[in-house]
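Below is one structure, written out as structure tokens, with a few remarks after it.
Here the complex is missing one protein chain, while the rest keep their positions.
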Amino acid sequence: MTNEELKSTLGELIPSATFEEGGEWVNLYVPLEEWKPVALQLRNHPSLQLDYLFCLTCVDWKTHFTIVYHLSSTAVRHNIVVKVKVDRNNPTIETVSDIWRTAEFHEREVYDLFGVTFLHHPDLRRLIMPDDWKGWPLRKDYEDPVNMIKL
Amino acid sequence: MFLKEYINDVLKAAKSLLTGMKVTGYYFTHRKEIITEQYPDNRATLQLAERFRGEVVMPHDENNQHACTGCSACEIACPNGTIKIINKFDIQPDGKKKKAIDTFVYHLELCTMCGLCVEACPTSAIKMANTFEHSVFNRNQLTKRLNQPGSKIREGVE
Amino acid sequence: MIEEVGTTTEGDLVINVGPQHPATHGVLHLVITLNGETIKKVEPHLGYIHRSIEKMCESLTYRQFIYVTSRMDYLSAHINNHACALCVEKGLQVEVPQRAQYIRVIMDELTRIASHELWWGAMAMDLGAFTPFFHAFRERETINTIMEETCGARLTMNYMVPGGVMFDLHPDFQKKVKAFIQQYTSKINEYDELVTGNIIFQNRMKGIGYVTKEDAISYGCTGPVARGSGVASDIRKIAPYDVYDKVEFDEVLETGGDSFARYLVRVKEMQQSIRIIEQLIDNIPEGDFQAKTKAVLKLPKGEFYQRVETARGELGVYIISEGGTTPYRIKFRSPGFSNLSILDHMVRGHKIGDLVAAMGTLDLVIPDIDR
Partner (left out) sequence: MFSLEGITKAIDTWLNAHFNSTVVLLAECVLVGVAAIALFAVLGLGLVWMERKVAAVMQIRLGPNRLGPKGIFQTSADTLKLIMKEGLTPDGADKFLFNLAPFIVMIVAMLVLAPISFAKNFQIWDINIGVLYVSAVSSLSVIGILMAGWSSNNKYSLLGAMRSGAQIVSYELSAGLAIISIVVLTGSLSINDIIQSQQNGWWIFKGHIPAIISFIIFIIAVTAETNRAPFDLAEAESELTAGFHTEYSGMKFALFFLAEYINIFIVCSIGATLFFGGWMPLHIGNWEAFNHIMDFIPSSIWFFGKTIFLIFLIMWFRWTFPRLRVDQLLNLEWKYLLPISLFNLLLMTVVAIMGWHF
């Protein structure tokens, strides 16, 4: 589907979503509390079929976090970008690892580096950093006087 | 029927193993296929690529002159802080002060040979040399001064 | 049977494979739970070579950060650099000269062959055959020498700059590449005789580490891992970049889904790469090898995502720019990370030897996973 068609389909499907202009793919913001059912619909909707989550990441905007999901369809080959804003002080969001299995690892990575808690994740532990690590390295205010070398 | 299949299996397996042995057997009997290079012994005949990035050098001509104006473009371009340029001010014959380099410090131990400094240099004062035997016993020896003592900027380089 | 595996009971053997282990090709750490020789669970522990490249890149300019990405997937360093360069160009809206595009694609494919050669040798070594490794290195060395002559380095090339490539081609480049193609085609039979056709090898690979098409998509597998299960996932076909839309090549698809299918995909992919190079090598247009760009690059405010096909699968570079000279946030979607996540699913119920074989077909490069 073209971006225009995607926009109209998504607008009908998720009335509360807001679209962001620019970028090569359709960008939409989904409210935090609606995300989980929306994610299921995105994958199962017959004309969307977004079955492939190719990138999951988090962006620290200093006031809030955005969790960014890049979704693609292996059948119809269209991509969309879904963004969900989460609170920075207590970042929690529902997991999508039961919808797209690849999210299991990506969510652990985001938890590890940003400290976002994914509710109902099967195995939410530190993935990359050591288990006893303090702090969330990719946050903008993270300081580590020992391991960070400032040139 | 079963027996036929069984024997076929055995024969096929044996054939595939023998083809494998044929290949290694070929190399065992053809010593000219050996590709080993006897490295430290063949230093004299070693062919090094001209563009190979081994370390940053500053070419000086026969008058002990180089082309570095001390603009610090390389220092800014370097992702690792490998280059430090210390400037001084030469007093020109007409009494004007002119910026020139005092020391061009190059930390080989920090360098990743990315070549961005050479790209950035507006006067082609530095280039990558294809030397690669950098091991030393003391780490201090890896911090180098690239401009030779008493060297000057070449006339006409701005 | 399936209920049994995946649970730990008393008497199970828990073994640490890695971080120092010959089969993990780096510092991957797997905790495997065994019942006798049968694997019940595999749990990867990452981070032994984590350098937080994403954080590092936040303090590097758009010209500088490209070189760091060579250190992620060091076997396809050139393709990583390509992805970054493309992403920056997308932001800058720079038109890359045709010559540079041709050079980039040829180099990409050479890198892909070199990477698959190393994988081929290491794969055989995982299964206990040592000789193929050296035979693979013979061809890989030739590519490395070609790379060294043009790019100035053998492994971490850093030949890409935003807007083109750093230098023009070496005068001997075309001649040497053609010689390499000849060398490669004369030796390709040997590969099949030595490894592919070998009955022991086939028995070790067939029916092992089975991945269904649905699982491959759901786990986000890309590259040869996905294509071995019949998922068309070649970014060069889906979203062609540079001159990939001008060349003819087939996306190698196998439907077996087992280790042998993934093996075949890679071996055939090498031949497709040769085919691409053959089409391009004689037609490199004259012209600039680099577009004119400003000395200090500033990307406009916005988000840029570039997907490329590395030797291991889909690499995504996601740059979020706030308009400055450095990225606000950068994310690398590395193929190995997603491919690794399927390992546990793939090898449950198999033997230890199969774990090694299946892991070999995933072609993991650990710095790519940890970043």
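Points worth noting:
Per-chain residue numbering starts at 1, and chain names A, B and C are given in the order in which the chains are listed.
Operating definition for what follows: a contact is a pair of C-beta atoms (placed from the backbone, for glycine too) under 8 Å apart; a residue touches a chain by one contact, two chains touch by 3 or more.
Worth saying up front: this structure is predicted, and the values here are computed from it rather than measured.
The chain not displayed here makes contact, within the full complex, with B, C.
When the whole complex is considered, the residue among C:56, C:79 or C:129 that touches the unshown chain is C:129. Remark: the omitted chain is touched by one listed residue; of B:20, B:70 or B:115 this is B:20.
Summary of contacts with the chain left out: across C:23, C:53, C:146 or C:160, the touching residue is C:23. By the touch criterion stated above, the residues of chain B touching the omitted chain are 10, 17, 20-21, 23-25, 27-28, 31, 33-36, 38. The chain not displayed touches chain C at residues 13, 15, 21-23, 37, 124-131, 133-135, 138, 194-195, 198, 200-201, 203-204, 351-356.
In this text, only the chains that are shown with their structure count from here on.
For chain C in complex with chain B, the residues that touch the partner chain are 60, 63-65, 67-68, 131, 138, 141, 145, 148-153, 156, 158, 161, 166-167, 170, 190, 193-195, 197-200, 202, 295. The touching residues of chain B, when paired with chain C in their complex, are 12-13, 16-17, 19-20, 22-24, 35, 49-53, 73, 77-79, 112-116, 119-120, 128. Only residues 46-47, 50, 52, 54-55, 215, 217-220, 222, 231-233, 238, 302-305, 307, 314, 316, 318, 320, 328-329, 331, 333, 337-338, 340-341, 345, 370 of chain C touch chain A when the two sit together in their complex.
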